[in-house]
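Below is one structure; the comments refer to it alone.
All protein chains of the complex are present and in place, except for one that has been dropped.
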Amino acid sequence: MGGRRASIARLLIVLWTLVILAFLYLPMISVVLASFTKKRYFSFPITAWDTVWYEKALESLSVRNIIATSLSVAVMVTAFSVVLGFCSALAFARYDWKGRKQFQKMILLPIFFPQAVLGLALLLWFTNIGIVTSWKTAVFAHMVWIVPIVTLIMSIQVYSFDPALEEAAFDLGASRRQVLKEITLPILAPGIVSGAIFAFLLSWGNFPLSLFSTGADQTVPEWLYAKMVMGYTPLVPTLGSLTMGGAAVVVVLVLIGFQIRRMRQR
Amino acid sequence: MAEAMAGPTSPPWHAKAGAWLRQPGVLAALPTTLFLSIGFAGPLVIVLVYSFMPPRTFSMFQAPTLVNFVSVVTDSYYISFFWSLGLSTVTVVLLLLVCYPIAYGMAKLFGRWANLVTVLVALPLLISENIRLFGWVLFLLKNGILDGSLQALFGLTIPSLVYSVPAIVLGLTYVYLPFMLFPLVIGLSMVPQSLKEAAADLGATRLQIFREVEMPLAMPGILIGAMLTFILTLGSLAESKILGGQAVVMIADDIESAFTYAQNWPKGAVLSVLLIVFSGVLVFFLFRRIDLDRIIGRR
Partner (left out) sequence: MSGVASGPILQLRQIVKKFGDFTAVAGVDLDIYEGEFFTLVGPSGSGKTTMIRMLVGMERPTSGDIYLHGQRINEVPANKRPTCMVFQSLALFPHKSVGENIEFPLKIAGVDPAKRRLRVEELLTLLRLPLSAYGKAVQQCSGGEQQRVALARALAFDPEILFFDEPLSALDFRLRKTLEKELKDIHRETGKTFVFITHSLEEAMVMSDRIGIMKEGRIVQVGSPGEIYNEPSNKFVAQFMGEVNTLEVETADAATVRNLADGRTYRVDRNLDGFERGFLIIRPEVVKIGELARGLANRIEGTLFNDYSLGSRIQYQVRVEGDGVPWLVERLQDEPFEAEPGASVVIGWRPEDGILVRD
């Protein structure tokens, strides 16, 4: 592979990657920038830098309500998805059984499915059964999409799990419960935690499913969208920035946690 | 549990079914399977039923009719579908061009940095697409970040770039970039360097190596990335609503209108069926080509 041409190509690729990475984070930086204005409308460059809208966000009752709604939904979704996802990850990657390949493909279907259509279909479903939509039905709706994703994430870990470890523990005298507690769960813990984080964040940030399944309740993304389209206030980028900040904190904490765990095992 | 050494007759079907059910894999799969039948299969069936109901009605229990399907053609329901197809195709092509060099870098050049790039590309997915798309609105708006900066620095001004078709393409490309990048990376990492070196050793030019060795071996990854992004962009909603305004109606938008403003559930249902069937066929072909055990289990 010719020397000089190869290194020019290499340089170009690296530059292009950096450009695209900047491209990926540009809108998020824009949102953060827009939250620091004093004015009620948005214009750039920002002439009056202020954090006043952050205070307003944290005081506003309606903001607190939507955060509470989003939180309730996300926590419930996480709890249920982790349990269901764990079971199906075991079925997906650990046990060998007739029908497994079909099961794997079936699990993936909701991920590929247009979320808006799924949301609407669930709305029809709820209406026909006679269930009134609220944040509780949103939990159900989110799970349809999130359980498969959590399954996939946990399966990555489960694939590399050596079943001989459980057999060895059993052979050494452990009861089934002890095997689960001492061996299976600790080893699979990173996958479980990753799945939980994904479930929480994906539920928190979900828009299409929430839009149709929350009924009278409103989640943060729904509120943001409503304000984006009509009635812009700097609360939008503010709340957006707070959300991004929160997500970033969670991810960083988890990554640090994994690093510590790995260092302890050295 | 010693089975009797009985004659050659095989056990009755319910005994076989019982034995199958008792496998740990099946028991583990049961909760999610039940959940998805109620939460996924159920709603789909309802949508299908509604597509056969008379227009502008709300009950499922009427005599079926094919009127809605005919309307797809006669009442130009298909326009939004074709817009979606067009926009998705453009997006996929764009994403292939944008992501291929990066995927190449990640698979071959970046070494340990590739993991960092992976994390950086994946992180935005955890933020609501609303917020991210809105950032683009803020960027592209008149007196927004781009326009404002240009005014302040160069005294130039540009018209509002939002609420247009290119803005939608930008939004789609932006949101679904990871879904093209990651399959491409996996596909390219399946092309061993040794094969390319052997081809070069046998006299092939750079272009020939690309055509004869790289592309065919990376093709599964390319196909998966292309199909994945195509399917996802086809059914997208937020991009066209937030960045496109009223410029163009994509099929998901049309479906939503049918179910809400237009109060025409059967129309919404038939459009949904159209979208689902089309995507379904693509998904079917996609699934035939992938073996999840090999892709995920490889790690």
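Per-chain numbering from 1; labels A and B assigned in written order.
Everything that follows uses one rule, which is that a contact is a pair of C-beta atoms (placed from the backbone, for glycine too) under 8 Å apart; a residue touches a chain by one contact, two chains touch by 3 or more.
Values in this document were obtained by computation on a predicted structure and should not be read as measured data.
Enquirer: Among A:Ala169, A:Leu209 or A:Leu235, which residue is in touch with the absent chain?
Expert: Touching the chain that is not displayed is residue A:Ala169.
Enquirer: Extract the touching residues of chain A with respect to the undisplayed chain.
Expert: Given the touch definition above, chain A has residues 162, 164-165, 167-175, 178, 182-183, 186-187, 265-266 touching the missing chain.
Please note the rule applied: only the chains that are shown with their structure count from here on.
Enquirer: From the mean C-alpha coordinate of chain A to that of chain B, what's the distance rounded to whole Å?
Expert: It comes to 17 Å between the two C-alpha centres.
Enquirer: Where on chain A is chain B touching in the complex?
Expert: Against chain B, the touching part of chain A is residues 1, 10, 12-14, 16-17, 20-21, 23-31, 33-34, 42-45, 83-85, 87-88, 90-100, 103-110, 112-118, 120-125, 128, 140-141, 143-144, 147-148, 151-152, 155-156, 159-160, 198, 201-202, 204-208, 220-221, 224-225, 228-229, 236-237, 240, 243-244, 247-248, 251.
Enquirer: Which bits of chain B are touching chain A when the two form their complex?
Expert: Counting only chain B, the residues touching chain A are 20, 23-26, 28-33, 35-36, 39-40, 42-44, 46-47, 50, 60, 98, 101-102, 104-106, 109-110, 117, 120-121, 123-124, 126-139, 141, 143-145, 147-149, 152, 174, 177, 200, 228, 231-232, 234-238, 241-242, 252, 255-256, 259, 265, 268-269, 272, 275-276, 279, 283, 287, 292-293, 296-297, 299.
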